[in-house]
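As structure tokens, the structure follows; a few thoughts come after it.
Take a look at chain A:
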Amino acid sequence: MHSRHLEVKLRLGFKVFATLTALKIIEYVVGTSINRGAWPYLSMMAVVGAWAILHYFMHIPQLWRRKE
Partner candidate 1 sequence: MNMVTSITTDWEDRGAINRVGLWLFILSDSFLFIAIIFTRFYLQGVQRPSELNQLLGFVISVVLLLSSLFAYRGETAAAYGDIRRFRYNILATIGLGSLFLVGVGVEWAEGFRFFPPSTGFGTVFFTLTGFHAFHVFTGILGLLLILLPGQKKRLGEGSYWGVEAMVKYWHFVDVAWVFIFPTLYLVS
Partner candidate 2 sequence: MVAITVAILSAMVVAIFLNANFTPAPASAQAEPIDRLLRILFSIGGVIFVLCLVLLIYSVIVFRHPRDTEEGPPLEGNYRLELTWTLIPLAIVLVLAVQGAAVLKDIGRADPKNELEIKVTAFQWAWRFEYPQYGITSGELRLPVNRPVLLKLTSLDVIHAFWVPQFRVKQDAVPGMEKELLVTPTRVGSYKAWCNQLCGLAHAAMQAPVIVVEPEDFELWVKEQRS
């Protein structure tokens, strides 16, 4: 039971990492191919990536959620 929870959480980590890497790849492609006016897309992707880390890796909701 305990270790199954652990496995689920570890798999979630992989999913988040995969998403982040995918974002990085898109960012890289956008950044290297578009020469002008790429910054709105780039900043959007950076915000999404940062949010993913803050939410899934750093557990920011702990701050306002009561301990269960």
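Points to keep in mind about this one:
To be clear about the criterion, a residue touches a chain if its C-beta (ideal position, glycine included) is under 8 Å from a C-beta of that chain, and two chains touch if they have at least 3 such contacts; residues count from 1.
Behind the choice of candidates: all candidates are chains of the complex that A comes from, given by their letters.
Just so you know, these numbers come straight off a predicted model, no measurement behind them.
Any copy counted, the candidate of 1 or 2 that touches chain A in this complex is 1.
Listing the residues of chain A that touch candidate 1 in their complex gives 2-3, 5-6, 9-10, 13-14, 16-17, 20-21, 24, 27-28, 30-32, 34-36, 38-39, 42-43, 45-46, 49-50, 53-54, 56-58, 60, 62-63, 67.
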